[in-house]
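With one protein chain held back, the other chains of the complex are shown just where they sit.
Up next, chain A:
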(Lines give C-alpha, C1' and ligand atoms only; values in the text may rest on other atoms or scores of the structure.)
Protein backbone atom coordinates (compact mmCIF):
# COMPACT_ATOMS: atom_id res chain seq x y z
CA UNK A 1 0.00 0.00 0.00
CA UNK A 2 1.36 3.38 -1.04
CA UNK A 3 -0.18 6.74 -0.12
CA UNK A 4 0.96 9.90 -1.88
CA UNK A 5 -0.11 13.48 -1.21
CA UNK A 6 0.09 15.94 -4.10
CA UNK A 7 0.34 19.76 -4.06
CA UNK A 8 -0.67 21.73 -7.17
CA UNK A 9 -0.59 25.50 -7.68
CA UNK A 10 0.99 26.25 -11.06
CA UNK A 11 -1.80 28.62 -12.17
CA UNK A 12 -4.89 30.10 -10.52
CA UNK A 13 -5.99 26.88 -8.78
CA UNK A 14 -4.55 25.59 -5.52
CA UNK A 15 -5.24 21.94 -4.78
CA UNK A 16 -4.12 19.20 -2.43
CA UNK A 17 -5.02 15.60 -3.24
CA UNK A 18 -4.35 12.23 -1.65
CA UNK A 19 -4.13 9.00 -3.62
CA UNK A 20 -3.90 5.48 -2.25
CA UNK A 21 -3.14 2.85 -4.89
CA UNK A 22 -5.39 4.23 -7.60
CA UNK A 23 -8.06 5.49 -5.19
CA UNK A 24 -8.71 9.21 -4.72
CA UNK A 25 -9.06 9.68 -0.94
CA UNK A 26 -9.54 13.46 -1.15
CA UNK A 27 -9.01 16.27 -3.62
CA UNK A 28 -10.04 19.73 -2.35
CA UNK A 29 -9.30 22.84 -4.40
CA UNK A 30 -9.73 26.64 -4.44
CA UNK A 31 -9.73 28.98 -7.43
CA UNK A 32 -8.43 32.54 -7.55
CA UNK A 33 -11.06 34.48 -9.47
CA UNK A 34 -10.41 37.95 -10.89
CA UNK A 35 -13.01 40.57 -11.94
CA UNK A 36 -14.36 40.49 -15.54
CA UNK A 37 -11.88 41.86 -18.06
CA UNK A 38 -8.87 40.99 -15.89
CA UNK A 39 -6.39 38.13 -16.01
CA UNK A 40 -4.56 36.74 -12.96
CA UNK A 41 -1.15 38.17 -12.13
CA UNK A 42 1.61 35.98 -10.66
CA UNK A 43 2.10 37.88 -7.40
CA UNK A 44 -1.63 38.17 -6.61
CA UNK A 45 -2.14 34.51 -7.45
CA UNK A 46 0.73 33.49 -5.17
CA UNK A 47 -0.78 35.58 -2.37
CA UNK A 48 -4.10 33.80 -2.88
CA UNK A 49 -2.41 30.38 -2.72
CA UNK A 50 -0.43 31.28 0.40
CA UNK A 51 -3.57 32.47 2.13
CA UNK A 52 -5.48 29.22 1.70
CA UNK A 53 -2.97 26.40 1.18
CA UNK A 54 -2.95 25.31 4.84
CA UNK A 55 -6.72 25.26 5.02
CA UNK A 56 -6.85 23.12 1.85
CA UNK A 57 -4.19 20.81 3.29
CA UNK A 58 -6.20 20.29 6.49
CA UNK A 59 -9.30 19.59 4.46
CA UNK A 60 -7.44 17.01 2.35
CA UNK A 61 -6.13 15.13 5.41
CA UNK A 62 -9.47 15.25 7.20
CA UNK A 63 -11.51 14.06 4.26
CA UNK A 64 -9.04 11.24 3.56
CA UNK A 65 -9.19 10.26 7.23
CA UNK A 66 -5.45 9.72 7.44
CA UNK A 67 -2.57 11.00 9.56
CA UNK A 68 0.65 12.47 8.16
CA UNK A 69 2.44 9.31 9.36
CA UNK A 70 0.36 7.22 6.88
CA UNK A 71 1.79 9.14 3.93
CA UNK A 72 4.67 7.61 1.97
CA UNK A 73 5.65 10.51 -0.26
CA UNK A 74 4.99 14.23 -0.75
CA UNK A 75 4.63 15.25 -4.41
CA UNK A 76 4.46 18.82 -5.69
CA UNK A 77 4.32 20.53 -9.09
CA UNK A 78 7.80 21.38 -10.26
CA UNK A 79 6.53 23.11 -13.44
CA UNK A 80 5.60 24.31 -15.97
CA UNK A 81 3.60 27.30 -14.80
CA UNK A 82 3.84 30.70 -13.16
CA UNK A 83 6.93 31.23 -11.04
CA UNK A 84 5.52 32.86 -7.92
CA UNK A 85 2.53 30.54 -7.44
CA UNK A 86 4.73 27.47 -8.09
CA UNK A 87 7.19 28.64 -5.41
CA UNK A 88 4.45 29.38 -2.89
CA UNK A 89 3.19 25.80 -3.07
CA UNK A 90 6.58 24.08 -3.38
CA UNK A 91 7.64 25.73 -0.10
CA UNK A 92 4.70 24.18 1.72
CA UNK A 93 5.42 20.75 0.22
CA UNK A 94 9.08 21.03 1.20
CA UNK A 95 8.19 22.10 4.71
CA UNK A 96 5.71 19.29 5.43
CA UNK A 97 8.05 16.72 3.89
CA UNK A 98 10.72 17.74 6.39
CA UNK A 99 8.31 17.99 9.32
CA UNK A 100 6.86 14.57 8.57
CA UNK A 101 10.24 13.12 7.49
CA UNK A 102 8.90 11.92 4.14
CA UNK A 103 10.56 11.76 0.72
CA UNK A 104 9.83 14.60 -1.69
CA UNK A 105 9.02 14.36 -5.40
CA UNK A 106 8.88 17.12 -8.04
CA UNK A 107 6.30 16.33 -10.71
CA UNK A 108 5.78 17.62 -14.25
CA UNK A 109 2.31 19.17 -14.33
CA UNK A 110 1.48 17.82 -17.81
CA UNK A 111 2.45 14.28 -16.81
CA UNK A 112 0.08 14.73 -13.85
CA UNK A 113 -2.81 15.43 -16.21
CA UNK A 114 -1.98 12.43 -18.39
CA UNK A 115 -1.58 9.95 -15.53
CA UNK A 116 -4.76 11.15 -13.83
CA UNK A 117 -6.68 10.80 -17.12
CA UNK A 118 -5.35 7.28 -17.59
CA UNK A 119 -6.27 6.32 -14.03
CA UNK A 120 -9.83 7.69 -14.13
CA UNK A 121 -10.78 6.50 -17.64
CA UNK A 122 -8.75 3.30 -17.86
CA UNK A 123 -7.42 4.30 -21.29
CA UNK A 124 -4.57 1.94 -22.19
CA UNK A 125 -2.34 3.73 -24.68
CA UNK A 126 -4.26 6.73 -25.99
CA UNK A 127 -3.31 9.65 -28.18
CA UNK A 128 -3.61 12.47 -25.66
CA UNK A 129 -4.99 15.91 -26.38
CA UNK A 130 -3.79 18.17 -23.58
CA UNK A 131 -5.61 21.48 -23.62
CA UNK A 132 -5.40 24.10 -20.89
CA UNK A 133 -4.74 27.76 -20.27
CA UNK A 134 -1.02 27.38 -20.80
CA UNK A 135 -0.65 24.32 -23.02
CA UNK A 136 -1.98 22.78 -26.21
CA UNK A 137 -0.31 19.51 -27.14
CA UNK A 138 -1.05 16.26 -28.95
CA UNK A 139 0.93 13.54 -27.24
CA UNK A 140 1.60 9.87 -27.82
CA UNK A 141 3.65 7.49 -25.70
CA UNK A 142 6.56 5.49 -27.04
CA UNK A 143 9.82 4.17 -25.67
CA UNK A 144 9.61 5.70 -22.19
CA UNK A 145 8.56 9.15 -23.18
CA UNK A 146 5.35 11.08 -23.77
CA UNK A 147 6.26 12.41 -27.19
CA UNK A 148 4.79 15.62 -28.51
CA UNK A 149 3.48 15.15 -32.06
CA UNK A 150 1.68 18.43 -32.34
CA UNK A 151 1.32 21.64 -30.38
CA UNK A 152 0.44 25.29 -30.65
CA UNK A 153 3.10 27.34 -32.33
CA UNK A 154 2.02 30.47 -30.43
CA UNK A 155 -0.61 30.75 -27.67
CA UNK A 156 -2.52 27.98 -25.88
CA UNK A 157 -6.19 27.39 -26.67
CA UNK A 158 -7.23 28.21 -23.09
CA UNK A 159 -5.27 31.43 -23.25
CA UNK A 160 -7.09 32.32 -26.47
CA UNK A 161 -10.47 31.67 -24.79
CA UNK A 162 -9.54 33.63 -21.64
CA UNK A 163 -8.35 36.64 -23.58
CA UNK A 164 -11.44 36.57 -25.77
CA UNK A 165 -13.53 36.58 -22.58
CA UNK A 166 -11.65 39.68 -21.43
CA UNK A 167 -12.43 41.48 -24.71
CA UNK A 168 -16.15 40.79 -24.23
CA UNK A 169 -15.99 41.27 -20.43
CA UNK A 170 -17.36 37.76 -19.87
CA UNK A 171 -17.12 36.91 -16.12
CA UNK A 172 -14.24 34.76 -14.82
CA UNK A 173 -16.52 32.99 -12.32
CA UNK A 174 -16.40 29.96 -12.25
CA UNK A 175 -14.11 30.20 -15.31
CA UNK A 176 -14.14 32.18 -18.56
CA UNK A 177 -14.21 28.96 -20.58
CA UNK A 178 -17.31 27.68 -18.80
CA UNK A 179 -19.16 30.94 -19.41
CA UNK A 180 -18.17 30.99 -23.08
CA UNK A 181 -19.46 27.43 -23.39
CA UNK A 182 -22.85 28.40 -21.94
CA UNK A 183 -23.16 31.47 -24.17
CA UNK A 184 -22.11 29.47 -27.25
CA UNK A 185 -25.15 27.23 -26.79
CA UNK A 186 -27.32 30.26 -27.63
CA UNK A 187 -25.27 31.29 -30.66
CA UNK A 188 -26.82 30.81 -34.09
CA UNK A 189 -24.82 32.62 -36.71
CA UNK A 190 -21.44 31.21 -37.73
CA UNK A 191 -18.93 34.00 -38.24
CA UNK A 192 -15.97 32.92 -40.30
CA UNK A 193 -12.64 33.20 -38.42
CA UNK A 194 -9.04 32.46 -39.45
CA UNK A 195 -8.28 28.72 -39.42
CA UNK A 196 -4.60 27.81 -39.13
CA UNK A 197 -3.39 24.21 -39.04
CA UNK A 198 0.18 23.26 -39.96
CA UNK A 199 0.43 19.49 -40.07
CA UNK A 200 -0.08 18.43 -36.46
CA UNK A 201 0.53 21.97 -35.19
CA UNK A 202 -1.97 24.80 -34.74
CA UNK A 203 -1.82 28.56 -34.38
CA UNK A 204 -4.36 30.60 -32.42
CA UNK A 205 -2.82 34.07 -32.32
CA UNK A 206 -4.34 35.02 -35.70
CA UNK A 207 -7.86 34.23 -34.47
CA UNK A 208 -7.33 36.20 -31.29
CA UNK A 209 -6.03 39.32 -32.99
CA UNK A 210 -8.78 39.11 -35.59
CA UNK A 211 -11.41 39.02 -32.85
CA UNK A 212 -9.69 41.72 -30.82
CA UNK A 213 -9.84 43.98 -33.90
CA UNK A 214 -13.31 43.08 -35.12
CA UNK A 215 -15.48 42.09 -32.15
CA UNK A 216 -16.67 45.50 -31.07
CA UNK A 217 -17.28 46.65 -34.65
CA UNK A 218 -19.32 43.54 -35.44
CA UNK A 219 -21.31 43.80 -32.21
CA UNK A 220 -22.12 47.50 -32.47
CA UNK A 221 -23.21 47.18 -36.10
CA UNK A 222 -25.56 44.38 -35.11
CA UNK A 223 -23.83 41.98 -37.48
CA UNK A 224 -23.73 39.34 -34.76
CA UNK A 225 -24.36 38.83 -31.04
CA UNK A 226 -21.81 38.02 -28.31
CA UNK A 227 -23.36 34.54 -28.26
CA UNK A 228 -22.69 34.14 -31.99
CA UNK A 229 -19.06 35.05 -31.41
CA UNK A 230 -18.69 32.53 -28.58
CA UNK A 231 -20.27 29.88 -30.78
CA UNK A 232 -18.09 30.66 -33.80
CA UNK A 233 -14.93 30.83 -31.73
CA UNK A 234 -15.58 27.43 -30.13
CA UNK A 235 -16.53 25.81 -33.42
CA UNK A 236 -13.35 27.06 -35.06
CA UNK A 237 -10.87 26.37 -32.24
CA UNK A 238 -12.25 22.92 -31.50
CA UNK A 239 -12.38 21.90 -35.18
CA UNK A 240 -8.65 22.67 -35.33
CA UNK A 241 -7.98 20.61 -32.20
CA UNK A 242 -9.99 17.62 -33.42
CA UNK A 243 -8.24 17.82 -36.78
CA UNK A 244 -4.71 17.66 -35.37
CA UNK A 245 -5.70 14.90 -32.96
CA UNK A 246 -7.04 12.85 -35.86
CA UNK A 247 -3.89 13.51 -37.87
CA UNK A 248 -1.73 12.23 -35.01
CA UNK A 249 -3.94 9.15 -34.61
CA UNK A 250 -3.63 8.29 -38.29
CA UNK A 251 0.10 8.84 -38.18
CA UNK A 252 0.62 6.75 -35.03
CA UNK A 253 -1.99 4.12 -35.88
CA UNK A 254 -3.84 4.81 -32.64
CA UNK A 255 -7.47 3.87 -31.84
CA UNK A 256 -7.89 5.74 -28.53
CA UNK A 257 -8.10 9.41 -27.60
CA UNK A 258 -7.85 10.88 -24.14
CA UNK A 259 -8.68 14.55 -23.54
CA UNK A 260 -7.06 16.17 -20.49
CA UNK A 261 -6.54 19.70 -19.15
CA UNK A 262 -8.99 22.44 -18.17
CA UNK A 263 -10.42 23.02 -21.66
CA UNK A 264 -11.02 19.25 -21.84
CA UNK A 265 -14.19 19.45 -19.75
CA UNK A 266 -15.89 21.48 -22.48
CA UNK A 267 -18.80 19.29 -23.57
CA UNK A 268 -18.84 20.62 -27.13
CA UNK A 269 -15.18 19.70 -27.59
CA UNK A 270 -15.89 16.21 -26.25
CA UNK A 271 -18.90 15.89 -28.55
CA UNK A 272 -16.89 16.83 -31.65
CA UNK A 273 -14.08 14.47 -30.69
CA UNK A 274 -16.61 11.68 -30.17
CA UNK A 275 -17.99 12.11 -33.71
CA UNK A 276 -14.47 12.02 -35.17
CA UNK A 277 -13.69 8.87 -33.20
CA UNK A 278 -16.86 7.15 -34.39
CA UNK A 279 -15.94 7.86 -38.01
CA UNK A 280 -12.72 5.90 -37.55
CA UNK A 281 -14.02 3.29 -35.07
CA UNK A 282 -11.87 4.68 -32.29
CA UNK A 283 -12.70 5.23 -28.64
CA UNK A 284 -12.87 8.52 -26.74
CA UNK A 285 -11.93 8.91 -23.07
CA UNK A 286 -12.65 12.12 -21.20
CA UNK A 287 -13.14 13.25 -17.60
CA UNK A 288 -15.23 15.95 -15.93
CA UNK A 289 -14.17 19.17 -14.20
CA UNK A 290 -13.05 17.40 -11.00
CA UNK A 291 -10.09 15.86 -12.76
CA UNK A 292 -9.70 17.86 -15.99
CA UNK A 293 -9.13 21.12 -14.18
CA UNK A 294 -5.85 21.44 -12.23
CA UNK A 295 -6.05 19.52 -8.95
CA UNK A 296 -3.85 17.98 -6.29
CA UNK A 297 -4.77 14.35 -6.94
CA UNK A 298 -3.24 14.43 -10.42
CA UNK A 299 0.12 15.41 -8.93
CA UNK A 300 -0.30 12.69 -6.30
CA UNK A 301 -1.09 10.12 -9.01
CA UNK A 302 1.93 10.94 -11.19
CA UNK A 303 3.95 11.06 -7.97
CA UNK A 304 2.64 7.62 -7.01
CA UNK A 305 3.80 6.14 -10.33
CA UNK A 306 7.18 7.83 -10.06
CA UNK A 307 7.71 6.94 -6.41
CA UNK A 308 6.84 3.28 -7.05
CA UNK A 309 9.39 3.14 -9.85
CA UNK A 310 12.12 4.51 -7.60
CA UNK A 311 12.11 8.29 -8.08
CA UNK A 312 12.76 10.81 -5.32
CA UNK A 313 13.79 14.46 -5.32
CA UNK A 314 16.59 15.37 -2.88
CA UNK A 315 15.89 18.56 -0.94
CA UNK A 316 18.62 20.52 -2.73
CA UNK A 317 17.03 19.67 -6.10
CA UNK A 318 13.51 20.58 -5.07
CA UNK A 319 13.28 23.76 -7.12
CA UNK A 320 10.62 24.81 -9.59
CA UNK A 321 10.79 25.75 -13.26
CA UNK A 322 8.44 27.85 -15.40
CA UNK A 323 9.26 25.86 -18.55
CA UNK A 324 9.28 22.08 -18.37
CA UNK A 325 8.39 20.13 -21.48
CA UNK A 326 6.29 16.96 -21.30
CA UNK A 327 8.91 15.05 -23.31
CA UNK A 328 11.75 15.92 -20.90
CA UNK A 329 10.56 13.34 -18.36
CA UNK A 330 11.74 9.76 -18.65
CA UNK A 331 8.66 7.60 -18.09
CA UNK A 332 10.18 4.73 -16.13
CA UNK A 333 6.83 3.34 -14.96
CA UNK A 334 5.56 2.21 -18.36
CA UNK A 335 6.79 -0.49 -20.75
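As a convention for this text, contacts are C-beta pairs under 8 Å (C-beta built on N, C-alpha and C of every residue); 3 or more make two chains touch, one makes a residue touch a chain; residues count from 1.
Operating definition for what follows: contacts and distances are computed from a predicted model.
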{"item": "Per UniProt record, name of the chain withheld from view [\"non-specific serine/threonine protein kinase\", \"SUI1 domain-containing protein\", \"Beta-sandwich domain of Sec23/24\" or \"Peptide chain release factor domain-containing protein\"]", "value": "\"non-specific serine/threonine protein kinase\""}
{"item": "Contact partner of the left-out chain, one of A:44, A:243 or A:289", "value": "A:243"}
{"item": "Sole contact to the chain not displayed, among A:6, A:28 or A:80", "value": "A:80"}
{"item": "Option from A:143, A:316 or A:335 whose C-beta touches the chain left out", "value": "A:143"}
{"item": "Absent chain, residues of chain A that touch it", "value": "11-12, 79-82, 132-135, 140, 142-143, 145, 147-154, 156, 158-159, 162, 190, 192, 195, 197-201, 235-236, 239, 242-243, 246-247, 249-252, 271-273, 275-276, 279-280, 322-324, 327"}
